[in-house]
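Here the complex is missing one protein chain, while the rest keep their positions.
Up next, subunit A:
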Amino acid sequence: MESRGRVDGFYTLRSLRDRSRDRFHVAQLLQDETEHIKCFVEGKDLTCFWEERNNLHHQYTFTYSYENKNKMACAVSSLLASNKTIFFCKLPKTPFFTTLDVQVLRDGRMLYTRSLNAENFLFLDPPRNLTVMSSGKEGQLNVSWLPPPLKYMDDSMIYEVRYAVEGSNMGKVEVVKVSTMLVLLGLQSDTRYKVWVRVKPDGVAYKGYWSAWTEPVFGVTPPSDVDPLIVLLVLFIGLILCLLSLTVILSHHKFLLKKLWPDIPTPEHKFPGLFTVYKGDFKEWMSQNNGSMWGRSVHVYTEELPSLLEVLSEVSRTSHDTSQREEEEEKESESSDSGLTDRWRDPPHAHWLMEQLRALQENPESRCQSSLLQSHDTYVTLNQGDNEQQVDDVFEETLPLQTLFTTTGTSSLSTSHSDLGSLQQSSGSGRLSSQSSFEYPNHTWAPKGPGYAYMAVADSGVSMDYRPMSSSRIAELGRHRMYTNDYKNEICPHKWPLSGQYIKSGSESCTGPVW
């Protein structure tokens, strides 16, 4: 703002135009003032004013006194506003830190009165030389200004900085104490900002009103810039990570390859030349090799040790007198659990089996009653139906294969800690059923009929490759009364410890497999 001179005619028309803005601004600021007489100090001069409706013409007198001493009069001036008149009086060189009593008399009669201390109503000039500069850092602006030229008050002022994006009405305000500079943080990059500042006494030694806002000053924030150091660091770290992962992959590439791209086992190495020379034509290959296939022992070894499979079966007493041969079979199987689970089917005959179990348990004639077999073992039981049904029942595709897993629990049919129970086949010759106590899980299978076969596979990790045989072959087998899963009838009531031994026993004595 331009400097003020103490000129007579302070309120001449020319200066009134400039001052009226200040006065109206002050009047707006003092809207909250409840007193009729509103006073403020500019510099060292106290100005008091009051508003009146300009409908009547009255004679106003303004008197003041310090510390209850002699009253003095002040010349009243007026300012015409929109629908009101503002009367004011200025007291030059007002003493501070003392009580001032002012009165307004209208036509000789007391209208308003007020008692105040001048140092509590300071109305300062706005700050000077407001500058906004970019600090070079992203989203920051440096704002600095100079305080209004007042003695004794340099260190008792507080400032308010208002800033907003150009064109926007939403501004933020920051309060600054004593200091005459501020760094605005958190701004948008590459944006033009408007900044205003105003000042007020801090309220300790002097009190007052907020000054008018300065004229806005513009500043532009620097564009966002990626720190090259950060880019370099990111690249460097990325490179190191790549090298590390490459090293890990290369050192374990075999393992990873096996996991990600497992070899599909082919029997190619057992049939030399079958696929390469004869393009898979087995007949041709057979003729060339002239049946030497059967001469060789076909052992499909996998990397894992063969696990023992005990097949328990029992021919029904009612239908069979002949003993069944018990033959323990060494089965080699694939060891992957996933292969095992893939081949199992849902057992629909669990219910029938449960009935058999109950019947057997109630039957005291059975020799080896409810022997609790080792729960860690899983057992294969084959239950072959009658010969006529055997063909259909035993080797049907739909025959359920049921496993009782105890510890691994990989199969959907698995159960925990199930004991093998005894099972009694209902009827039919050639039926094999195990006799031991069973405890089925909740979702036990329901046998569909007397002609089912199921296998409970022993040992964790054993997968059974159960392939149905062709009908003709089955018939041939049936004729010769040969089936691969003859086993001893009785299962003795003792726990079978797990061991790796393989025992082939054909005797009828009560010897259980020794694992």
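We adopt the following convention: a residue touches a chain if its C-beta (ideal position, glycine included) is under 8 Å from a C-beta of that chain, and two chains touch if they have at least 3 such contacts; residues count from 1.
Convention: contacts and distances are computed from a predicted model.
Participant: Refer to UniProt and select, among "Erythropoietin", "Serine/threonine protein phosphatase 2A regulatory subunit", "NADH-ubiquinone oxidoreductase chain 6" or "Origin recognition complex subunit 3", the name of the complex member that is left out.
Facilitator: Choosing among "Erythropoietin", "Serine/threonine protein phosphatase 2A regulatory subunit", "NADH-ubiquinone oxidoreductase chain 6" or "Origin recognition complex subunit 3", the correct UniProt name is "Erythropoietin".
Participant: One chain is left out of this view; which of A:F96, A:Y112, A:W213 or A:F275 touches it in the full complex?
Facilitator: Of all options in A:F96, A:Y112, A:W213 or A:F275, contact with the hidden chain holds for A:F96.
Participant: For the full complex, which residue in A:Y66, A:Y112, A:W210 or A:F275 touches the chain that was left out?
Facilitator: From the options A:Y66, A:Y112, A:W210 or A:F275, the contact with the absent chain belongs to A:Y66.
Participant: If you put the missing chain back, which residues of subunit A would it touch?
Facilitator: Residues of subunit A in touch with the missing chain: 44, 66-67, 93, 95-98, 117, 119, 152, 155-156, 204-206.
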